[in-house]
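Left out: one protein chain. Kept in place: all the others.
Residue numbering begins at 1 within each chain, and the chains themselves are lettered A, B and C in the order written.
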Amino acid sequence: MYLKVSVQPGDFDVGAELQQLRAATPQAGALVNFVGLVRDVSTDGQVSEMVIEHYPGMTEKALQQIAQQAMQRWPLLGIRLIHRVGSLTAQAQIVLVAATSLHRQAAFEACAFMMDYLKTEAPFWKKEVGDFGQHWVEARASDEQAKQQWKLPK
Amino acid sequence: MYLKVSVQPGDFDVGAELQQLRAATPQAGALVNFVGLVRDVSTDGQVSEMVIEHYPGMTEKALQQIAQQAMQRWPLLGIRLIHRVGSLTAQAQIVLVAATSLHRQAAFEACAFMMDYLKTEAPFWKKEVGDFGQHWVEARASDEQAKQQWKLPK
Amino acid sequence: MKITILYFARIKEVVNYSSEDVVLPEEVETIIALKSWLSGRGATWQKLFDGSGVVRAAINHELVDDMATFDEGDEVAFFPPVTGG
Partner (left out) sequence: MKITILYFARIKEVVNYSSEDVVLPEEVETIIALKSWLSGRGATWQKLFDGSGVVRAAINHELVDDMATFDEGDEVAFFPPVTGG
């Protein structure tokens, strides 16, 4: 089982990251990945910059825990998580969530699960900057609901 | 709405393909993609080669129809489908399914949907070659079941 | 009526060729009737369509069921369940 987590200001090369994940899990039959991107419009207008604040130390730990929960629930071979912090421009890459498995269902579900948990449990906060000035992005109730669907019966 | 479908013997560069899809749909906030890979083991033993036969003409049409169904069901911005044919080696890339959308749920569900339909409706057939000789890959009942879950109530 | 029939994958290997043009009697105009007519050719064909293995069919590149009808000049294809992806 391969697991790598990064929190970094710099951009990432999706192709190279997926290549590395595949090289680490050569038995994989399925690779699923998600890339989150800075949208250039917000509720208030055109966005020119997105600033991502985080809680150093806790972010890495939260991502590790999310990945480990996914590993316990699905038969995964590898996981790669990257989340950027700092100042990003419109259309920049924010986050990469990737998983490999023998069959596609595990990788699909695990990636969706990890994004739903990341959105609600990993300490990152987005601030949008544009012609409207700047504002913190509001948490979406739909993200919390998305997480609830993964709750296991006790 | 951007849609591109390819059926080709040659390999594809996932990073470059995703870059192109993103360039065509700059409003995207979410990108999800699936890559299917040749596994080096089968029920009969070690696999050295996979030969993919297809029905030229029908394959392109089937992939187009699957993509169009996904576009009707989810608010997608772009779709990219590639399926290779011919002789592939172990660990080679077989298929790419990618979708962009404003929010992640649409792209996640559409990619899973397109794979489930591709697995059961697109005329491709895999033959595995290895130390055991060669055999046609059997259709999996679980793929048909996976498709059934997407059926809409009439 | 005259149609073209294509065979793929395992079924192509069983019948030993990939396509043929056939001239059908007037009453053969559905997939099920075509299967029955082809079964009349002998044991190989009979076994192919005896229901022991699933044979899917397409008319002019569209997946169809046994009751589908075809017309003069159509392209009918027979193949096993697909296994791409």
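In this text, a contact is a pair of C-beta atoms (placed from the backbone, for glycine too) under 8 Å apart; a residue touches a chain by one contact, two chains touch by 3 or more.
Owing to the predicted nature of the structure, the values given are computational and were not obtained by experimental measurement.
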- Item | Visible chains in contact with the missing one | A
- Query: So which of A:R22, A:R39 or A:K119 would be touching the chain we can't see?
  - Reply: A:K119
- Task: Tell me which residue among A:V5, A:V32 or A:I52 touches the hidden chain in the full complex.
- Result: A:I52
- Could you list which residues of chain A touch the chain missing from the display? 36, 52-55, 57-58, 61-62, 83, 94-95, 115, 118-127, 136-139
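Methods note: only the chains that are shown with their structure count from here on.
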- Chain-touch separation of chain A and chain C, in steps, is 2
- Could you name the chain whose CA centroid falls nearest to the centroid of all protein CA atoms? B
- Inter-chain centre distance, chain B versus chain C - centres from mean C-alpha coordinates, in Å: 26
- In whole angstrom, the CA-centroid distance of chain A from chain B equals 23
- Query: Which chain B residues sit where two or more other chains touch them?
  - Reply: 36, 115
- Query: Where in chain C do residues touch two or more other chains at once?
  - Reply: 85
